[in-house]
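Working notes, structure below.
For this depiction, one protein chain was excluded, whereas all remaining protein chains were kept in their positions.
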Amino acid sequence: MRFLALLIAALMACAAQAQDTIKIGVITDRVGVSKPYSEPATEGMVFGASEINKKGGVLGRKIELLVEDDQSKPDVSAALARKLIDQGAVFILSVSLSPATQQQQTVTMEAKTPQMTPMNSADYLTTQLNNPYFWQTGPLGSVQIATLLAHAKSKNLKRVALITDNSDLGQAIGKAFRGAIERAGIQIVDEEVVPLGTTSATAQMQKIRSANPDALFVAGVVTATNVLIFKSYRELGLKFPIHASYNLSVPIYMTAAKGLIDGITFVDAYDPEKAEVKAFEAAYRKETGKEPVNLHGYGYDGIMMVAEAIRKAGSTDKEKIRAAMQSMSYEGVMGAKGMKYSFPEGKRAGFDPNGMVVRVYEGDRQGRVVHVGQK
Amino acid sequence: MRAGGFVFFKTNHMSGLLRWLIAAVVLSAAAFFMGEYHNDVYRKLLLWVTLALGYNFLFGICGQVAFSHFAFYGIGAYSIVIFLFQLHLPFPIAVLCGIALCILFALAVAIPSTRLEGFYLALATLALGQLFIVVLNEGGSVTGGTGGIANYRLPELFGMRVRGPWYTGVIVLLLVFTYSILKRLDDSWFGRACRAVRDNPEAAAAMGVDVARTKVIAFTLTSALAGVAGMVYAFVDNTVNPPIFGIENAFLLLFMVIVGGAGRHAGAVIGAVLLFLLPFWLSPLVGHHHALVFGVLVVAAILFQPGGLIGLWDRFSRSRS
Partner (left out) sequence: MGPILQVEKLTKRFGGLTAVAELDFEVREGEILGMIGPNGAGKTTTFNVIAGTYPATGGEVRFAGEPILGLPPHRIASRGVMRTFQHNRPFAGLPVIDNVLVGAHTRFAASLWSVVLGSARSDEGQRRKRAEELVQFVGLGELRDADVATLSFGQGRLLEIARALAGEPRLILFDEPAAGLTPAECARLAEIIRGIAARGIAVLLIEHDMHFLLPLAQRVVVLNFGAKIADGLPDEVRAHPAVMDAYLGSHATPQ
């Protein structure tokens, strides 16, 4: 009898221990199209969680990340959201494809489970569904373009050229660029498309040269074609400045376009001179022995904000976490100096529209900030 | 009877309808013993199985290499949502319009391209698949662009809203409906004509088979079935978006049929179950390497086992008897 009681006590202790962690779901992509973005962001979250746990966790409990791979498939993604909720996740962080995040929302909305994407930039994520359990802290696509154009305006550009690739996203961003440039009253003197799979962009760049623009906007998102563009730019000895989309903030260019990118400016949400960034990079290097990039910062900020929300809520009650999240104001790694994520007036897209920066490649490294915000 | 069919469906004592009914009840009942997650995976698996059965008829039985199956799935899904929630058509009318739209598109693709060599069908359907995604992405407020359409739900029918495991039952009905049509066709002169066209079109024509008509009918019918499946899919997560209906999934469907065993219903079922569930099983064990296992499996099936897994099973059961 006493043995039985002991056994039950032991079992209950085990159960308590198991329950002791706070489970946070992560839906990432390890094999699909958004893998290059999802993986560093996930590493940033894992690092953040270990930092939190080292400092004693949240509400005296450790954080446990439940990481799932959705292969960038929205239908699989929604199923995984159900799995995470079934497993007791009190919050879901989404760093896969935007449509995948969207399809997860149909689940989190129904299950009233808080969800956030710290990275997706699609504008529709917080507008299409009225899901009070969802937040987005990645910078919106529209903010990226506005920031890039604000920088262009400060350079007093009158006549520009635009180049992109023929991928779906490349076309979409190209279209958005065109609209924004025209709205800003800047004339587009030439527009070129580099098809995927070609081996040279020289013909397109020659046409652009003969149009003699003040600057060239690069809206393409496929690394290979962008590298071709920069190669022709160097070979033809062109001098007009290049302003590139957010895609150039992906670290791959530092190696893939070695020797080609010095002086190119690009939009980013990361300022290496910021104190928080310096601290984050040093800690990350120390812990993992690896060099962090901007994408790690998104994941890191995401998990930190979730931990903060739970701390503020004082419980793992999903409704209390929701309320805490909505009233959050948080300064993290990402964004211009002093930028705070916040969700005033029921808004759920929390990246400050003036929080993006324009940076410049110095040699092969992503260098200093040359412009801040949309003004 | 071909070897390796469902043993379950072979019981001769029961009348046809009863057999289908029992299959539907058993498959639906399973949903009530599952949690939310497994139910969702089950729903999506059943949809893949439905698609694989239809595609197997087109590719495996009729020998047409087409990549438009997911485009038709998407046409069905988007059209029901647009007809119901933007044009506010009554439910039955919306369903009929959706089917009509699929048939129209299928005929538009099939009639010109099936008259040419098979290669052109592959090209035409590949183009259709790509074009469809472009249209979805560029469709503005009608298609919702890259974000698709959300924020709707299945209308109440007879004062009831079908959801959860009950909706799984709807998908089971879809599967049984699709399979019963395909099975009837396959067991008839039409199915044989399709196989004859696949194996030797000239000899088939000499035997009185209208090759072009057979191809067009098979293409249109399976495409319409894919469209109906798409309509059911639209209410699984109550959202439709472009990535689901792209070329990538069209290829996955092709691989499912090849790995399972082209030309065999059971093969399509096995291929769909295996390749859909593989990442779910393997991901916790080997992480992202499940993509590698997937690739190896597909290549191995194509190189070493053209009859697919069902062919392997045949050989095994033959050597035993």
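Residue numbering begins at 1 within each chain, and the chains themselves are lettered A and B in the order written.
Everything that follows uses one rule, which is that contacts are C-beta pairs under 8 Å (C-beta built on N, C-alpha and C of every residue); 3 or more make two chains touch, one makes a residue touch a chain.
All of these numbers come straight from a predicted model, not from anything done at the bench.
Chemist: Based on the whole assembly, the unshown chain contacts which displayed chains?
Modeler: B
Chemist: May I ask which residue of B:Val65, B:Leu89, B:Ile103 or B:Ala205 touches the chain that does not appear here?
Modeler: B:Ala205
Chemist: For the chain left off this view, which of B:Phe32, B:Trp166, B:Trp189 or B:Trp281 is in contact with it?
Modeler: For the chain that is not drawn, the touching residue is B:Trp189.
Chemist: Out of B:Leu107, B:Ile181 or B:Leu278, which residue would touch the omitted chain in the full complex?
Modeler: B:Ile181
Chemist: Have a look at B:Gly129, B:Pro243, B:Gly263 or B:Gly308 and name the one touching the chain we're not showing.
Modeler: In the complete complex, the chain left out is touched by residue B:Gly263.
Chemist: State which residues belonging to chain B touch the missing partner chain.
Modeler: On the chain B side, contact with the omitted chain comes from 16, 180-181, 184-185, 187-190, 192-193, 195-196, 198-200, 202-211, 217, 263.
Rule of thumb we're sticking to: only the chains that are shown with their structure count from here on.
Chemist: In whole angstrom, how far does the Cα centroid of chain A sit from the Cα centroid of chain B?
Modeler: Comparing mean C-alpha positions, chain B is 35 Å from chain A.
Chemist: Provide the residue numbers of chain B that touch chain A in the complex, in ascending order.
Modeler: Residues of chain B touching chain A: 35-37, 40-41, 44, 133-134, 137, 144-148, 150-151, 236-239, 241-244, 279, 283, 287-288, 290-291.
Chemist: For chain A, which residues are in contact with chain B within the complex?
Modeler: Touching chain B: residues 30-31, 35, 68-69, 71-76, 78-79, 82-83, 85-86, 97-100, 102-103, 105-107, 111, 122, 124-125, 128-130, 168, 171-172 of chain A.
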